[in-house]
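Contents: one structure, followed by commentary.
Every protein chain except one is present and positioned as in the full complex.
A and B label the chains in the order they appear, each numbered from 1.
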Amino acid sequence: MSERVLMKGNEALAEAALRAGCRFFAGYPITPQTEILEYLSWRMDEVGGSYTQAESELAAVNMVYGASSGGARALTTSSGPGFSLKQEGISYLCGADLPAVIVNVMRIGSGLGNIFQGQGDYWQMTRGGGHGDYRTIVLAPNSAQENADLMVLAFDLAEKYRHPVLIASDAAIGQSIEAVELPEFRDHDLNKYDWPVRGAKADEPIRTVKNVFYSMGDAYEDYLRDKYAQIEAEEQRWESIQVEDAELVLVAFGISSRVCEEAVEGARAKGLKVGLIRPITLWPFPVKAFEKAVNAKAFLTNEMNLLGQTMDDIRLATGCRVPVYHSGSIFAITDTNDLIVRIEEVMEEVKGGGQ
Amino acid sequence: MKLKAPDRITFSHFGFCPGCGHGVAGRLIAEVAEEMGVADKLLTAVDVACGSMHMNDWHFDTVMAAHGRTLVTAIGLKKTRRDNPVLAYYGDGAAYAIGMAETMHAGLRNENVIAIVVNNAIFGMTGGQMAPTSLPGQKTTSSPLGKDAVRFGQPFKVEEAFSGFDIPYLARGALVGAANVNRAKKMIKKAFEKHLDNQGLCYVELLSPCPTNWNLEPLDSKRFLLEEMTKHFPLGEFKGGDAK
Partner (left out) sequence: MTEIICAGFGGQGILTAGMLLIHAGMKNGQNVIFYPSYGSEMRGGTANCSVKISDKKIASPVIRQADIVFTMNAPAIDKFESMLKPGGLLLVNTSLVDENRTYRDDIRVVKAPVTDIANELENPRGANIAMLGVLAASSDLFDPEFLIGQINGYFEGRGRKIPANEACFRKGMEAAK
């Protein structure tokens, strides 16, 4: 076990990627992601990997596509506007069954928005933000420590399913400095699997990386359905706090979940039966977690967006049995005391006959 | 040119139109790879357009890239598989329209891959639309009255755009006529040699006829290429060639 060290969330994520065996990074500067790029600009050389500051996010993600074709654990990172440019590559990675990790250090707003912490890319990340019929596993860390831990998991899951994995971090997690215990170094063998291209002798079958649609023919549909069904069945991850007896269950991911955890404690101290479900996988959404919320009369999300982007998934997970409320702002991380006031309002409203 | 097809070319799914240059280009690459003894290690990246059909006739490990991202895909692959020669193969639409940024920055950074760009002055796969390489007055399905060079620009010349870049090799050949094909093969070979010496971006543009989309017979296409295209796209070595 290594000693705890102080690291910016973005740097913990970058260092953890190397320790997970990542030896290929390509990226482009954008706040609040840039420290990942800056860190890897010198650190990747130290571990003998390849670092490229690309001409655009588009070029970077397609370099990752090429690196992954060769079997590398490949990473690209961005934020908001740049993450939108990654969508072409993410769709192609999905189409070609290629593993990769793509990080979005979320900021606020559509268009330029601003550089402050946000959680407005939930829909884009969980629905498949590019063209076509796909979605990707999305992991949502809520601390610098989880930025590191989930990075390792992301590479493992990406390889397990031969599918890109997204990490939904945000500016608060990325910019904060916290104490982190880094994962151990692991080696990655480019030839660990048979599928990466490596060169073929004349009498050997060749390996090609292309849209799987072309190579599988009729089997393609079942293959894809099974792949997504398996991910939904096996990869739901979440944290539950005092959910069983809760009359109001908060739902939040990322930095917002930490405020919610504190609010649960504060509300319980006031005698309110409040719990928290924190999705760690945003997709697959942790539907199983909601089975335990048998006493919930309502759900309340807290997220740094205006439209309450997780609300639909909560309604689907619960069959719309009880109302779902939203709290949160694009301009700030909700203050715990404000959230407790909102909890009291919602509980009063539910008691009085619902939404 | 050998009379026997190279071992690395198979004929199971040959799909190019009659008179197209892609088949010749694919064969030259296979011949060079074999003659230089690197066929076992060569990795190729192809675009989604016409050139992608080499996936079916080349016996090389191959990656199909997104349109215009062939070069950056090859760059990512090369940086991962450093001991393998890596070749990107794509067309003028990919290189000079949607992938212009990728083309320029690969030159700027002198990325260590071979780029073979087949220039037929038109978008082939989508059915013959105007390209940044189309000649002034050239009729295409998206310039039915002929390309207006005032509105859409003169044909893009990579040797001018790359003039300030410190890359080891830049040449343009043509895929019609025995003498030109032999010269093109020498260019490809030189690109391989410098690539195997890790000198950086080795870039060969090959002019190809596209009889189908030019609406010309193969022989007329050959004439158009040699008489019209070469006025805008001179043949020869622009960087790293033999001393003249």
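Rule of thumb we're sticking to: a contact is a pair of C-beta atoms (placed from the backbone, for glycine too) under 8 Å apart; a residue touches a chain by one contact, two chains touch by 3 or more.
Remember, predicted model here, so these are calculated numbers, not experimental data.
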Displayed chains contacted by the hidden chain, counting the whole assembly: A
Candidates A:Ile115, A:Val274 or A:Ile330 - the one touching the absent chain: A:Ile115
Residue among A:Val138, A:Leu182 or A:Ile333 that touches the chain left out of view: A:Ile333
Which of A:Ile36, A:Leu182 or A:Ile255 contacts the chain that the document leaves out: A:Ile255
Positions on chain A contacted by the hidden chain, ascending: 4, 6, 31-32, 115, 171-172, 175-179, 255, 258-259, 261-262, 332-337
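Note that only the chains that are shown with their structure count from here on.
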Chain A partner contacts - residues on chain B that touch it in the complex: 7-8, 39-43, 45, 55, 58-66, 69, 72-81, 84, 101-102, 104-105, 109
For the chain A and chain B complex, residues of the former touching the latter: 23-24, 26, 50, 52, 54-56, 58-59, 62-72, 74, 88-89, 92, 96, 190, 197-202, 206-211
